[in-house]
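Left out: one protein chain. Kept in place: all the others.
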């Protein structure tokens, strides 16, 4: 299997998943009150859409950088990649679910509990995605899987940075059981960080000198 | 990151968004009156579908021409491109919303107001798309981002033509608060203009001589 | 614009449209009678799905052969291609509509009339697709648009074969106003013909000698 078809299929899945996100955005339409009120009631849905959109975007960017560093494509990589995509494809579902419960964050104890469950699931899907991505990264560290191997002393720092990334989602799961909104903000902060900073997944951006060095 | 995968992902998003547009087209089916009446009542939905289809088509054409002029792909470009795609993906939603309110443009004051809000949102999504596209264009003007740089004296004319393009959507937002149908026609005229004329985004069509000159 | 991105975008639209077709296939689920009865009541939906699937498949095959013969991509071609895709994207809608009315072909005069309208629209979308495809073919006949030009004496035979193809859909529109099922069978026969025979759109299959000759 050559890299290009792995990329083409993954890009297709990323593109469909990121576009299906917006399918969740709907207003009830005529006869359900003023449109601006309907839109305002869905404000959290829009926030969840926005956050999920950029998280899929970030993982797509990092996916590309990681795949570009790979020397060969074997069956193991293909199935690790499928695990990553399994969670990417779940993002529209977890986003829709959390958006269903986000409009009522302060109403009663019942929905509040449900919102916490929804937010924990929302975080868990990102954790699965992150773990899938981490497993591909781990795979690149072994054998002659990279075109330019990472020196052994750089393995643990790189892994730690990965654990750091994934562990935020673990924290978000725990936090969401206490306060869903804080968990949501936490996930959003991680996304902003990944957009502004270079990510652990991409040891060096393609436009930088020394593009295969482990650190940036 | 090489240009081809940026294009492949963007093409995927454009293709899915343009096809999802038609998901909004549905008739109520048997038991809801004669089919031709149902279709006639959705005439504005079809018009909105048609307009959104060609606007996505135009931005796809211009996106290709713009990306082709780019010498390198960095993280900034990737995230500017994500901003553009964020609004492209919202087009099926804004089209569905405006189509929900378009069937009743002359009934009563309430829905009339809602139609204005829907049309303003419809225009605003195009403005966001246009601004995202403009930010990519601005990015190409700096550093050595273009394979053939634009001479400095051509920057402002090119920007002005962009502001001109985006500003029509600003005008459409304002107009839609007074008369939604006129705003709709205004946006349609811009689309016709972009189909017939060469756009600011594509200083020269690929089949013309002097293909990287700023003016056409 | 190079050919490859035109193909990539078109392939994306074809792929999404052909997959969205199956979204129309749903059964009511538990509580709506035995599943085999539900499936049997949807037998015409499945037939419509099958027919539309292969018609999109055929146009995709022919589209590829036609685009491969093209020497350059200009704005005119891009917008002719968009017109073709506009109708391709409408196929899931026209298929869903005709499938809604096909379960009741023999019940009463009212739905019968609606079925005729639905079938006429189903045929009309294919006519639009066919006309869009024909306009791209016409475009290839002029200027230096083909890598290997068609000799002038071959233009009219080729066009006639096109008119022949499109004209079946015109006949189907007329027939559907009298008997929708016969129109459906007529469209199915055209699809079978195109699968078995080489199509006018593909003067020669890529695996044959003399691959750019007008006749097969």
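To keep things simple, chains are lettered A, B and C as they appear, and every chain counts its residues starting from 1.
Rule of thumb we're sticking to: a residue touches a chain if its C-beta (ideal position, glycine included) is under 8 Å from a C-beta of that chain, and two chains touch if they have at least 3 such contacts.
Quantities reported herein were computed from a predicted structural model and do not represent experimental measurements.
Touch with the chain omitted from the figure is made, among C:61, C:131 or C:188, by C:61. Counting the whole complex, the residues of subunit C in touch with the unshown chain are 7-8, 11-12, 14-16, 18-23, 25-27, 29-30, 34-36, 39, 50, 53-54, 57, 60-61, 64-65, 68, 195, 198, 205-207.
Remark: the residues of subunit A touching the chain excluded from display are 1-2, 5, 8-9, 11-13, 15-17, 20, 23, 72-75, 78-79, 82, 85-86, 89-90, 92-93, 96-97, 100-101, 104, 110-111, 113-114, 117-118, 121.
Criterion: only the chains that are shown with their structure count from here on.
Distance between chain centres (mean CA atoms), subunit A to subunit B: 27 Å. Remark: subunit A and subunit C have CA centroids separated by 38 Å (rounded to whole angstrom). Across the assembly, subunit C contributes residues 12, 15-16 that each touch 2 or more other chains.
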